[in-house]
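What you see is the complex with one protein chain gone and the rest in place.
Letters are used for the chains, namely A and B, taken in the order the chains are written, and counting of residues starts over at 1 for each.
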Amino acid sequence: MTQNTNSSSHPTASLHEGLSPLEERVGRWRVFVGVGLALVTIVYAWAVVQAPVDSSQGIIQKILYVHPPLAYGAYLGFVITAIGGFLYLWRGREDFDRLAVSGAEVGVLFCTLMLITGPIWARGTWGRWWSWDPRLTVTLLLWFVYLAYLLLRSFAGPGPRTARFAAVYSMVGLVLIPLNYYVIEIFDNRSMHPDNLEKGSLGDGMGWPFLMGNLALGFAFVYLLLLRWDVEARRLFERRREAEQDVDQ
Amino acid sequence: MNIALAILWKDLITEWRARDRVIAMLLFSLLTAVIFYFALPDQRPETLRALTPGLLWTAYLFAAILGLNRSFALELENEALSGLALAPGGRGWIFLGKMAANFILLSLVQVLTALAFAIFYGIDFGSSIGELSLTIGLATLGICSVGTLLAAMAVRTRLREVLLPILLLPALVPILAGAVRATLSVMAGEELPFSAIQLLIVIDGIYLVVSFLGFDYILDE
Partner (left out) sequence: MTPPLLQLEAVEKSYGPVTALRSTDLELKEGETVSLLGPNGAGKSTLLRIAAGLAAPTRGKVKLQGHAHDRQAVGYLGHATLLYPELTALENLVFAGRLYGVQATEQRAEQLLEEEGLAAVAHRRAGGFSRGMSQRLAIARARVHDPRLLLLDEPFTGLDVPATEALTQRLHDLRNQGQSWLLVTHEVQQAASLSDTALLVIGGRIVQTLSGAELNAETLGHAYKLALESRS
């Protein structure tokens, strides 16, 4: 019978000294991305303002400089959630779970903004707020899935079990994306939503503000993702410190 | 495999003695059938034919949620779920046992509910009983697969039973779409649409695999 009392070395001592190298690096990247975001946003705003007004849709067409990039961000966020969840189940590192929750929150934010900007454009162009168009339907369902994901996280309490629950649920969410498209493919081919915007579908002088929109929201996406990741890391760090103090008293 | 059979036996014997789960699910879906009377615009045959598949499947979904929640609520008493988690080997077999029990109990409720719909609304399922059974069986397999996985998580959160429908319903949309289309066609006397059956088989396969593998990660603390 042997055992180690191990009272001298403090297993969480490194946390008291500050953030891990990865966390420090993320903090630095975030500053660079933030500066990039600020610069691009200025150019983007100017580009949108000076872009020609669409001859048939009018001013409402300018929503297209923000709506599609939001959609890319939303899907990117959800894919990041699933990748983070998968890696967490595989490797068990907290960093991956943090990536997953960051992806989900930023994805939900982008998705919400997309679901707001879309109907505004639709009201102006189609004459009604909503249509049960395949792409709209799938996106709305996905929005519900990831809200449920966040709800699951907040009600399962802290700890590794929550991270595993969330990771497993994100796998279900991931398989739902192709499944929902498959359903719509079979039953409902009527689509009003414009196809993915290709260069040809944009009028003269509209291409580069659209490009800037993608760039600016891309920067915003990465910035928010890193920020969220950082917040989660610091929150855990603070909570651990408080828990340690409670024990040490 | 033996673990799955043991759990199936245990769940069925428990339900046989308590009978609470099936009775609650059945009363619930029968009440739904009655409430539909007030939701119907009229009683004309074409109205009934158009609306019954959707109403029937809505009743099935809510009965399923009730039953799935109960399936794991009874594993929380005396922490019996820990007892299952202690069993050696992969947890996927635990999933299969629980899923099979849910499938059998839900199927029972579905048959009786369909009977009630037939009586109340004068719908003749008899001529297409085979196609209908296939549709319901395939859809129920998918519902119980992903439902068993998510119920095992939901009952162990602070929201407990409330969380399951929020987690589960978005995942059931593709199944519902396929099942309602197939039921509509069958009730209209048409052939079973191959595309819908194919869809249900694909979903069943995916959900079975995801849930079987996923169950390995959700029983530990």
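By our rule, a residue touches a chain if its C-beta (ideal position, glycine included) is under 8 Å from a C-beta of that chain, and two chains touch if they have at least 3 such contacts.
Please read all numbers here as calculations on a predicted model, not as lab measurements.
K.L.:
Which residue, B:L40, B:A87 or B:I201, contacts the hidden chain when the whole complex is considered?
P.N.:
Considering all chains, including the one not shown, the answer is B:A87.
K.L.:
Applying the definition given at the start, please give the residues of chain B touching the unseen chain.
P.N.:
Output for chain B: 2-3, 5-6, 9-10, 13-14, 17-18, 74, 77-80, 82-88, 220-221.
K.L.:
Name every residue on chain A in touch with the hidden partner chain.
P.N.:
Looking at chain A, the ones touching the missing chain are residues 1-7, 9, 11-12, 92, 157-160, 162, 236, 239-240, 242-244, 247.
Keep in mind that, in the parts below, only the chains that are shown with their structure count from here on.
K.L.:
Would you kindly tell me how far, in whole Å, the mean C-alpha position of chain B lies from that of chain A?
P.N.:
Averaging C-alpha atoms per chain gives centres 32 Å apart.
K.L.:
Would you tell me which residues of chain A are touching chain B in their complex?
P.N.:
89, 141, 144-145, 148, 151-152, 155-157, 159-161, 164-165, 167-169, 171-172, 175-176, 179-180, 182-183, 186-187
K.L.:
In the complex formed with chain A, which residues of chain B make contact?
P.N.:
Of all residues in chain B, those touching chain A are 146, 149-150, 153-154, 156-159, 163, 166-167, 169-171, 173-174, 177-178, 181, 195-196, 199, 202-203, 206-207, 210, 214, 217-218, 220-221.
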